[in-house]
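For this view, one protein chain was removed and the others were kept in their places.
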Amino acid sequence: MAKVHVTTTINGEPMEFLCEPSDTMLDALRGTLNLTGSKEGCASGDCGACSITLDDSLVCSCLVLAVESEGHEIRTIEGLAHGEKLHPLQQKFLEMAALQCGICTSGMLMASDALLKRSPDPSEEEVRFWLAGNLCRCTGYDKIVRAVMDTAAEMRAQ
Amino acid sequence: MNVVTNNKWIGQRTIRPDGMDKVTGRAQFAADTTMPGMIWGKVLRSPHPHARIRSIDTSKAEKLPGVKAVVTAKDIVDFTIEKGAVMLGIQDMRWMCRNVMARDKALFPGHPVAAVAATTEAIAAEACSLIEVDYEVLPWSIEIDDAIKPDAPILHEFNKFEGKPSNIAGRIEHKKGDLAEGFKKADVVIERTFTTRPVHQGYIEPHACLISVAPDGKTTIWSSSQGQFMVRAMTSMLTGIQQSDIRAIPAEIGGGFGGKTIVYLEPLATMLAKKSGRPVKMVMTREEVMRATGPTSGSKSTVKIGATREGKIVAAHGTFYLQAGAFPGSPIRGAAGCSFTPYDIPNLLSEGYDVVSNRSKVAAYRAPGAPIGAYAVECVLDEVAEALKMDPLDFRLKNAAKEGTKAANGPVFPRIGYIETLEAAKNSDHYKTPLGKPQGKLQGKLEGRGVASGFWFNAGGESSAQVNITEDGNVVVTTGHPDIGGSRAGIANICAELLGIDYSRVSVLIGDTATIGFSNLTGGSRVLFASSIVVTQSTEKIINTLRERAAKIWEIDPEAVKWEQGAAHPVSPNAGQFEPLTLKELAEKAPVMGGPIGAGVQLNTTGADGGFGTHVCDVEVDVDLGIARVTRYTAVQDVGRAIHPGYVEGQLQGGVAQGIGWALNEEYIYTKEGKVDNPGFLDYRMPVCSDLPMLDCIMVEVPNPKHPQGVKGVGEVPLVPVMAAVANAIYDALGKRFYALPMSPPKVLEVLDAPTQQAAE
Partner (left out) sequence: MTELRYLAPDTLDEAIGAFAKAGSAARILAGGTDLLVQMRSGALKPGVIVDIKKIPEMMRIEQTADGGFRIGAAVSGMALHDHESFGKVWPGVLEAVNLIGSKQVQGRASAGGNLCNGSPAGDSVPAMVAAGAVVTVQGPNGRREIKVEDVPAGPGRTNLKPGEILISFTLPPRPPGSSDAYLRMIPRTEMDIAVVGVGVSLTIKDGTVTAARVGLGAVAPTVLLVEDAAKALIGSKLDDAALAKAAAACSAACRPIDDKRGTIAYRTKVAGVLLKRTAAIAAQRATGK
């Protein structure tokens, strides 16, 4: 069966690629597009390691068909920093040891960024419930939640 | 030894060297790697819990366009049972070779029976479905009680216990004093039986590898593992490729917790790569991880503890049955050897039984065996303390092991920090803060508090390091252990401290089997302990070289040169008036002063001592729904020296989170057909962010006198006390004890509705 040609925008750049109709966006990102920052932890939408945004909506890329990205705007972890300039969340995660093995970190950062865009002053409970879809097995979430809340405070102060 | 006094970097929360790549998505995990010409491997797995494999016909698979190679057990080296154990570390290769690929029998649903490499994953998967396996289905057993019945289906006919074929594959015991006499002296005796379910380490990154075998046999392996040297050795032994022809490169690892201290895919991918002449990539699905890798043992433990009315424990007896899965090797050593160890008990018998059954072979899980044993012992201690009307921490203090106590498993303790953890827990803000709501009627939401302690052996072992000064005067450290917890940050702290230079000038890399000397597994809470010893010695050698070079320049004796704050100085004005020579300056002069400045050290490190923790846990239980939530948690641990406090706290917090999951909701559920019913993150319920409170840590520092920076292993102890702390807290809330894990809502309601409890003597 012939592959489908998809035209989309990824991290602000126009992109074209070929894919099978059954490929997920995660498959396309990690395969053809060589954007391996989004990770596969479960391929069933239960762990959030593959989190990206589609038109500013936080989604699991394993639950979006690659073909569905046609004409839409995809943002991935690779687009969170601007060149050398880290996003405040990335900087805080480093400063506060909010990562250990790092496999959940891409998804955690994408999800946290999506939260702070909607809710610049989240309570601890809000942060925890927003991040419930991002599994971490290393940290127990404590430092992640602290990093998100500290970043929110810092960004509000600017 | 350079005595470190100014602590510019040690104890600081520096930014880990590998952090930038991990927050930007640049870090290369095994599944992120590619090679030109790469093809994909897939595994065909047994659907049956127990079956003889009569024949395998791979002909249709081989003919499918796109298929480049097929392997079966014929392609894996056979370590015959009769020839006896062939050990690699704690793993017997007779079991390893059968675990990676079934030989005459499939022993659990998910057991690999064949593997295929093809140009796409889809073709490889389709080819697997074309392989015809003739199974003779056999009766099976999974649970311990079923596996040890006299008429249980035997997994391994050669395995005998007390003269008869059995599913009991081993027994250990630790004995001290006279048990019967000891119990006679007791005023209070409590005996209870506990069960736990198998739980998975739960790493978010599935196993993955990418392997290339050249026509001359030179093999390159990228894999997600807790030990590239283990990967190389196991792959060599299982494929027959010469060990020195294999280069095993550790990718960044997305969690392991012990589950990646053995190989599953690497030997299969290697043989597929060898037969096809193409690099082969294999990545497990989440379902494969849950079905076919090694969750820890389910268990059945009976613990009996006797104490005098003054509160002295006089006797203790523990019997710990642990599931091994398809092949022998459950962590009975940890269960029997650690559970009573925090206490000075004069009369003791601790026995462990290793039980095989038709579920996947266990792999190590963070202090293997110890959390299971501690759950039982620490819950019984809670009941004994209650019967004695003693505060549970005071009861433990009264019986605490200390320097000079003979441990259950033999050694006499040197200076240890257990009592310090108990005292710190007692004095903690958490313990001193009374709970909000009064206990009483079983309605609404009830609060409770529980405590528990725990011990884990910790390890030393082989480690190699190479420290090189770059031409521009900075430092590159290469170590041999995959970093699963932030050890690179700790190593950088130590190296910067020793050299007296800015932390940012130290890079820390993890070498592969070709670029660094032998280093043992990342496990046993040993990486920072062991690697910092060899890094320290390497750095000290370099400091000596730097002093010698400065001495030569100044034409004075090297003894008259000291190294301080990143430069060589004369020891005193008497030695001469010289401007300090910095690391950068000496590096620049290196070519004309004797050559490159670097040193490497390889050692079998010793001096690792066990670790102790004491935990305080508050829960709130919704009595009508049976839901228990942890509302506050404090983990106290003797960490020796917190080289990087953030990553030490991280170990404590991570272990606590895993323990809370184990206590409340994680369990393997099997169908009536003996298959795993919940092989995914939806129904294998690990804690999510909203399930947990902040996890407070109190790090007690009783430095290890045998280590240059006082380091003790910290990674595993945090999991050991948790389930008992949670269970004791739920008891405090509800007035009902739990003797089975997980304490999930239906189980909590069952216990609440049950009329009687196990009777105390």
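Letters A and B name the chains as they come in the text, with residue numbers starting at 1 for each one.
Everything below uses one rule, namely that a residue touches a chain if its C-beta (ideal position, glycine included) is under 8 Å from a C-beta of that chain, and two chains touch if they have at least 3 such contacts.
Quantities reported herein were computed from a predicted structural model and do not represent experimental measurements.
Check A:M15, A:L63, A:L86 or A:M155 against the missing chain and you find that the one touching it is A:L63. Shown as candidates are B:N7, B:S59, B:T80 or B:T120; the residue that touches the absent chain is B:T120. Among the residues A:A28, A:A43 or A:I74, only A:A43 touches the chain that is left out of the figure. Remark: the residues of chain B touching the chain excluded from display are 120, 122-123, 126, 287, 624-627, 629, 664-665, 669, 677-678, 681-683, 685, 687-688, 690-691, 744-746, 749. Interface residues of chain A facing the missing partner chain: 1, 4, 20-22, 24, 43-46, 48, 51, 54, 57-60, 62-65, 67-68, 70, 111, 114-115, 129-134.
Definition applied: only the chains that are shown with their structure count from here on.
Averaged Cα coordinates give chain A a centre that lies 29 Å from the centre of chain B.
Chain B makes touch with chain A in their complex at residues 13, 15-16, 18-29, 31-32, 34, 201-206, 252-257, 283, 285-286, 484-486, 644, 646-647, 649-650, 653-654, 656-658, 680-682, 686-690, 692, 694-695.
Residues of chain A that touch chain B in their complex: 30, 34-44, 46-47, 49, 76-78, 80-81, 86, 90, 93-97, 99-106, 109, 124-125, 127-129, 131-146.
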